[in-house]
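Heads up, one of the protein chains got dropped from this complex, but the rest are sitting where they should.
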Amino acid sequence: MISKLLSRVAIVAASVFILTGHSLGLRAQTLTGSGSTFINPAMTKWVDEYKKATGISVNYQSVGSGAGINNLIDGTTDFGGSDAPMNADEKGRAKGPVIHLPAVIGAVCIAYNVEGVQSGLALTGEDISDIFQGKIKYWDDPRLTKNNGGLRLPHEAIFTVHRSDGSGTTAIVTDYLSKVSPEWKSKVGAGKTVTWPEGGLGGKGNSGVAEVLKQHVNSIGYVELAYAVENKITYSRIASSSGGFIYPSVGSANQAAKASNIPEDMCTMITNASTGYPITGMTWLIVYKTSHQPAELKKFLKWVLTKGQHYTQDLYYASIPENMVTREMKLIDAIQ
Amino acid sequence: MTIAESSFRSTGRSRFRRSLSAFMAGLSIAAAIIACVALLSVLVYIVINGIGSISLSTFTEGPVPQGQPGGGLRNGIVGTLILMSIGSVIGLPIGILGGVYQLETNTTFSRTLRFFTDVLNSIPSIVMGLFAYLIVVLPVAAFSPGHAFSAFAGGVALGFLMIPTVMRTTEEILRLVPTTLRDASLALGASRWRTTWSVVLPAARGGIVTGVLLALARIAGETAPLLFTAFGNLDFNVRLDHPIDALPLNIFNYATSPYENLHHLALAGAIILLAIILILSLAARYALRGQTME
Partner (left out) sequence: MAVHVSWAATGLSAPQRIMALEEITLMLEPRPRFGLGAVLGKRPHRGDRIYRGVLTAAAISVLIIIVGLLLELVFGSRQSISTFGLRFFSDSKWDPNGQHFGALPFILGTLYSSFWALVIALPISLLTAIFLAEIAPTSRTMRWVERPVSFMVELLAAIPSVVYGLWGVLVLQPWLVKYVEGPIAKGPLSALPIFGDTANGYDMLAASLILAIMILPYITAVSRDLLRAIPRTVREGSYALGATRWETIKGVVLPYARAGIIGAVMLGFGRALGETMAVTMVIGNAPIFKTSLFSSGYTLASVIANELAEASGLYRSALIEIGLCLFLITLIVNGGAKLLIFYTAKDLNATGGKV
């Protein structure tokens, strides 16, 4: 089989490179990770600071949660970042048991670009569901103006922006919408990729969606809070299950996390919590229980959960609560 | 020809024919202007904004944490050069020797090979990236987890993409070497390989260098084959078994991001990439000039 032959040749060549790399004394890069763009502002900061503190370099490519999980399953990376836990199918395909370690908690904001409208447009879950299903077509729809008494919205067509890649951020938003809108649940559902009702526009990564929102008026989409704030994109308040409209913020995300029950394996979505910002999510770093370089992996993961957490607040994430960190440390210790 | 046209008598019919001719000439001038404006708007925008975005730190710094200002393209520049080198190591021997083979033989197989070279040339680069992913990245992942994306995998894809250009130019240029030169060498009792090595290749040196440089110019800007092979790297890397950054990957990622500083870096990267390609093209022309003077 020619393709097998080619693969053999490739493997031999690759091992030659690995060996020559070692013999030349070039320092190996210990860890490669990929996935969530949600966590990327924090992750790139960590990689930078970790290198300064320890001299060890980590490579993280923000290719989207779906790709991050897939790369981990294939064994092309050492760890994955995802804002949605692995599902049963993915766990089944994995090469071994995995552990999920929440590394940041953050808010996904419903961001928009409408001329003359500031941050704080009040939206309910039903509104968002209907906008993304194409039922609310214009910005001056009575349902939008109703909750925003006195606000003048233009009679312009809304265009929706969603993620084109398999995304944990999409999973968070669709999980929330499925909880608040039975119609969404039955027609669209929740997941890292969903079939978007009105087509809309696909952006790659949080970055891609933010770029579209920034460039084009009358657009609406969803991005992680840091992407909206750092790029001065306006975002809405969301109706909370406890009443009232809540801004996404470090504080309101923190509240939501504290109000949620985190199970033993750390895998749960914390959207639509009883208090706090309803579209809150976590990013998990996912690793195999048996790693081929456990020492380096453990060191980095522990650093992320301790020193690393000092940097997250400035980047608009809520820190992982103390009790969760203790539990995660135990999980990390079990890595072999 | 103006002389030819002025010889028409001014009948109505010929007037119509002449004005149609003039009209079409005007139309083609207009088309040339439209083409120039469209193309200039690309080039001028990139050059003006790109040069304004370049500073020393563009060459000396790596990426900064997302959302922070500044940053540079050091990793991508070095990565692109490394990827081009790996591509050359893989693509050049096959390309040049394949070209010599085409020159030396005229069998059914060599005609089939010509067809296959055409096929290789028409393969979209994304498909080549897919191929490298299937034969390098996935097998290596099964064998050495965590080290699957690599500069090597990217180089394989680029090397394969170089082959048809190098092969064709080599063959073409070797054909320009007079048959008498070869015949003389063979008549003197030189072996075939000796003739090729000492007579044909030196005579065609400039042309082959041109082919190589043009092939390099072709792969320097390739992005699609690197997406799932070279992968990108936040850190400076020269190891071939590790993921590596590349200028085109930087441009792609930064252009689609919302951050101003990254847009500037993308423009700076585009200018650097264009400079690399321009230098390669000029060098290719220079190499060929030496050839024609010999």
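As written, the chains take the letters A and B, and residue 1 is the first residue of each chain.
Keep this in mind: a contact is a pair of C-beta atoms (placed from the backbone, for glycine too) under 8 Å apart; a residue touches a chain by one contact, two chains touch by 3 or more.
Just so you know, these numbers come straight off a predicted model, no measurement behind them.
Residue A:A67 is the one among A:M43, A:A67 or A:A228 that touches the chain missing from this view. Only one of B:L43, B:V89 or B:L188 touches the absent chain when the whole complex is considered: B:L43.
Residue in contact with the omitted chain (choice from B:G52, B:P69 or B:P93): B:P93.
Residue B:L103 is the one among B:I54, B:I82 or B:L103 that touches the chain missing from this view.
Those residues of subunit B that touch the chain absent from the view are 1-2, 4-5, 7-8, 17-18, 20-21, 23-25, 27-32, 34-36, 38-43, 45-46, 93-94, 96-98, 100-107, 109-110, 112-113, 116-128, 130-131, 133-135, 160, 163-165, 167-169, 172-173, 175-176, 179, 182, 191-194, 196, 207, 210, 214-215, 217-218, 220-224, 227-228, 248, 251-252, 255-256, 263, 266-267, 270, 273-274, 277-278, 281-282, 284-285, 288-289, 292.
Residue-level contact of subunit A with the missing chain is found at 1-3, 5-6, 34, 63-64, 66-67, 69-71, 73-74, 93, 157, 159, 164-166, 189, 191-196, 199-204, 211-212, 215-216, 219.
Everything that follows uses one rule, which is that only the chains that are shown with their structure count from here on.
A straight line joining the Cα centres of subunit A and subunit B is 37 Å long. Residues 63-67, 134-150, 152-153, 156, 231-235, 237-243, 253, 256-259 of subunit B are the ones that touch subunit A when the two sit in their complex. Looking at the complex, you find that subunit A touches subunit B at residues 3, 6-7, 10-11, 13-15, 17-18, 20-21, 26, 28-29, 31-32, 34, 40-41, 44-45, 47-48, 51, 57-61, 74-78, 95, 203-205, 207-208, 210-211, 213-214, 226-227, 230-231, 233, 292-293, 315.
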